[in-house]
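In this view, the complex is presented without one of its protein chains, the others remaining in place.
Chain IDs A and B follow the sequence of writing; residue 1 opens each chain.
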Amino acid sequence: MPAMQPSARLERATVALEDRVILRAIDLEVAPGITVLRGPNGAGKTTALRALAGLLPLLRGAREVAGELLYLGHRPQLLHGLSVRENLAFFMAFRGRGGDAAAAIARWGLAADADRPVERLSVGQRRRAALARLDAEPCDVIVLDEPFAELDQEGVGLVREALNAAVARGAAVLIASHAHPEIDRDAVRVYSIHDGALAGA
Amino acid sequence: MITTAPPRALTVRIRPVLGLASVAAATIATAMALLWAPPDAVQGEVQRIMYVHVPAAWTAYLAFVVVFLGSVGWLWSRRLAFDAVAVASAEVGVLFTGLALVAGSIWAKPTWGVWWTWEPRLITTAIMFVMYVGYLLLRGLSPGIEQRATRSAVIGIVAVLNVPVVHLSVTWMNALHQLPTVLRPGGSPALDERMLATLLVGVLAFTLIYLWMVAKRATLELARSARVMEGLR
Partner (left out) sequence: MSARRAWLVAARELRADLRQPDGVVAAATFMAALILLQSIVVGPQVARESGVAPALYWIALLFAALVTALRSFDRELEDDALDAVLALPGGRDALYAGKVLALAGTLALVGLVGGLLAIAFLDLAIALPGHLGLATALGIVALPGIVVLDVALTLRLRARAALVPVLALPVLVPQLVAATSASAAALAGDASASLAWSALLLAIALVYAVLGLTIVPTAIE
């Protein structure tokens, strides 16, 4: 079976939460490479990403994803009561495949704290642990909501490296961010969202 | 994708007919129940409340089945018409279940000497009442039309499947129970012919009233959700 190019798209997607329209008939296409979604807070970035990740039902329109999808949300979204190592092991086992968790932990500077329960880690460490999933779960489609939040300079560098590695193996990456304009330079496409409506460049 | 297609032609034309038919049937049934049917040999006049209690109970069960069908319909097709029918039927069902319980209680006091007894059918009906109320409470606390419809649908399906299971388990457990007067296995109910006829007319009347009320309520609900969906365009 020929390998399909990774991609993800929302076609004329309308999403309503509690009877309020958040996204209005948006067309969002994520091709191999980096796609950036910009917009002020409250414009619907998180909703668009969650809809693309399959977490929200569409009122209208369609969602298509080719390839396995990794969604890293706004908050670290780690399983409490487990350590970093156990979290990564869980996710990898769930998918039935994965990268090198130990290497990922080392790379993201978590080796010293890898066996403590995640709720005892600092916010920055939890953010790194969540991002370590980029290495532990190599996926074709990657959706990131504000990946640079709560990170120091070194952390930001690590994210950029991980993204480059993902792009190098052909992944389609979507990043929502309201800062770090420099990532637009390497982007295949930059969307801007305002009040639930999308404009693409 | 969710579609909202109000079956206009159906409701606009049928409802007035249903309304008239209900009134007519109710009038006839009342007359038969109060005047034509003979008083019971043992219980006397008080037995006439059976003509409210039994049809109300039957209609309540019917309503519950319709909730089930509406729930399945919504999950299957995502058409809000199904959800509207489900909630309408649930509301009317609560009403009729409550009525059946109250009428049964009023009937029980002079005949059995107690307001309530732990008899399988009564228990099942009481539990059914609580399940309906839970269904409506869940809807009341659920924001978002589609999410509310989906949540209710799950409960609607589970609840109706629970009714026979409850009845079975409670019947097994209960040593004393009386066979239902109309559905006695072997065919002929142990009722006077005129009583039976009155009962059946009563069931018909209640069913018509049920259909009329559900049609009204469902149309209202559908119009409401259509307005909300329009607002989401």
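Going forward, a residue touches a chain if its C-beta (ideal position, glycine included) is under 8 Å from a C-beta of that chain, and two chains touch if they have at least 3 such contacts.
It should be emphasised that the depicted structure is a prediction, and the values quoted were computed from it without experimental measurement.
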Out of A:62, A:93, A:111 or A:199, which touches the unshown chain? A:93
Which of these touches the unseen chain: A:40, A:81 or A:157? A:81
In the whole complex, not just what's shown, which of B:12, B:158 or B:223 touches the removed chain? B:158
Among listed residues B:67, B:170, B:209 or B:229, the absent chain is touched only by B:170
Chain not shown, touching residues in chain B: 75, 127-128, 130-131, 133-134, 137-138, 141-142, 147, 150-151, 153-155, 157-159, 161-162, 165-166, 168-170, 172-173
Interface with the undisplayed chain - residues on chain A: 50, 53-57, 68-69, 71, 73-82, 86, 90-91, 93-96, 117, 119, 126
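Everything below uses one rule, namely that only the chains that are shown with their structure count from here on.
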Taking each chain's centre as the mean of its CA atoms, chain A sits from chain B at a distance in Å of 50
In the complex of these two chains, what residues of chain B are touching chain A? 1-2, 143-147, 228, 231-232
In the complex of these two chains, what residues of chain A are touching chain B? 14, 16-19, 21, 57-61
